[in-house]
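Of the protein chains in this complex, one is absent; all others appear in place.
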């Protein structure tokens, strides 16, 4: 029913324009209608003393993944913005492991989309964090020619 | 009653060690018991297309500010970590203006601290975002003498 | 600038219609533009074993107080509905004490309003819970003549 409007390549191109700061760090691994799996390559700059991944790094992954999930379904509307979010940091991610994030679109309304994210440290079965992200979708006229 | 255990200079020194990625970007402007005001200098790397400040930038400000607020009250326990948080992004920050953040400690327990943050775009009276941040405080023995 | 559109009597009348289940239990104590103080009379039905106030009781107080705060500012739009919320339960309320709730409107937009609530157990200076509540405001045409 609900169809993907932007494929993985189109999403990667968009990320480079909208989030150049993290371009290349976050990749779309797989994409289904209302679901996306992403991966964040962890580098030194994402770590905190004690060898754990920083909170802002995990927030960035959840936020960008939710953005990707929305845009995959609504198409090229780069001005979608986060309106609210919540996160629980449940386990300490391994310092040397990349993070993967599974994002599910729970609601795709005209004006608001609600997503749930589970973040995993590669190689461990239990999630290290969960997030809920709400995005506002601009009306179509606002972004067109 | 509750007394400040780390002053502004000590907090700045700690930030450079714990969050070297944002060292210098976030400054403590003023400090009272259970309250801290911080400032984030906005640069190109914090912006999104359309000239607004990115969500991860605002999250980082709230997260680091809450960390500063906790440590100012519990002393040198750098292994305090975020356990949960929530944010509402309410207004578009001005692209050229720095952000300030007012963080209030609502609860300072033995194991958990709860903070509320209001983020302002300098020069505007209404907050651009609100956040709640919960930090876990490690037991004293865990961090050595 | 922003003016109160419904006074305390009008809000009490509205509560009896919209939330008859809690009519009489929750009272508006004082009202200012963008701020309301409410009180919940605690009865046996609000308690849990161990003599503490139940979570749903505190949620109800925050939710209804936020509803009152919105309606005081936008006028008679009973179809305002909660779209998202978050709460931290920070201290055990005293079993025999009423609860008071201070609600501040942080954003009053055309479509969404964002509120912060602090809940106190009467006689104690520190808040027992905090909440953030977002309400959707229906367009004016949607509610009849």
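Note that the chains take the letters A, B and C in the order they are written out, and that residue 1 is the start of every chain.
Keep in mind that, in the parts below, contacts are C-beta pairs under 8 Å (C-beta built on N, C-alpha and C of every residue); 3 or more make two chains touch, one makes a residue touch a chain.
Source: prediction; values computed, not measured.
S.K.: Can you tell me which of B:23, B:41 or B:111 touches the chain that was removed from the display?
M.R.: With B:23, B:41 or B:111 as choices, the missing chain is touched by B:111.
S.K.: Touch as defined at the start, partner being the missing chain; which of C:38, C:60, C:100 or C:121 qualifies?
M.R.: Of all options in C:38, C:60, C:100 or C:121, contact with the hidden chain holds for C:60.
S.K.: Which listed residue, C:52, C:72 or C:121, touches the chain dropped from view?
M.R.: Only one listed residue reaches the unshown chain, and that is C:52.
S.K.: Mind pulling the chain A residues that touch the left-out chain?
M.R.: 86, 88, 90-91, 106-107, 109, 114, 116, 118, 126-127, 130, 132, 134
S.K.: Please output the residues of chain C touching the missing chain, sorted low to high.
M.R.: 17-19, 21, 45, 48-50, 52, 54-56, 59-60, 63-64, 78-79, 81-89, 92
S.K.: Residue by residue, what part of chain B touches the chain that was omitted?
M.R.: 83-84, 86, 111-112, 134
Following the convention adopted for this analysis, only the chains that are shown with their structure count from here on.
S.K.: Going only through chains that touch each other, what is the minimum step count from chain A to chain C?
M.R.: 1
S.K.: Taking each chain's centre as the mean of its C-alpha atoms, which one ends up farthest from the centre of chain C?
M.R.: It is A.
S.K.: Whose Cα centre is nearest the centre of all Cα atoms in view?
M.R.: Located nearest the centre of all protein C-alpha atoms is chain B.
S.K.: Same or different, please, for the chain A to chain B contact, judged on whether over half of the interface numbers appear on both copies.
M.R.: same
S.K.: Taking the mean of the CA coordinates per chain, how far is chain A from chain C in Å?
M.R.: The computed centroid separation for chain A versus chain C comes out at 33 Å.
S.K.: At what distance in angstrom does the C-alpha mean of chain B lie from that of chain A?
M.R.: Centres of chain A and chain B (C-alpha means) sit 23 Å apart.
S.K.: Chain C: which residues touch two or more other chains?
M.R.: 86, 134
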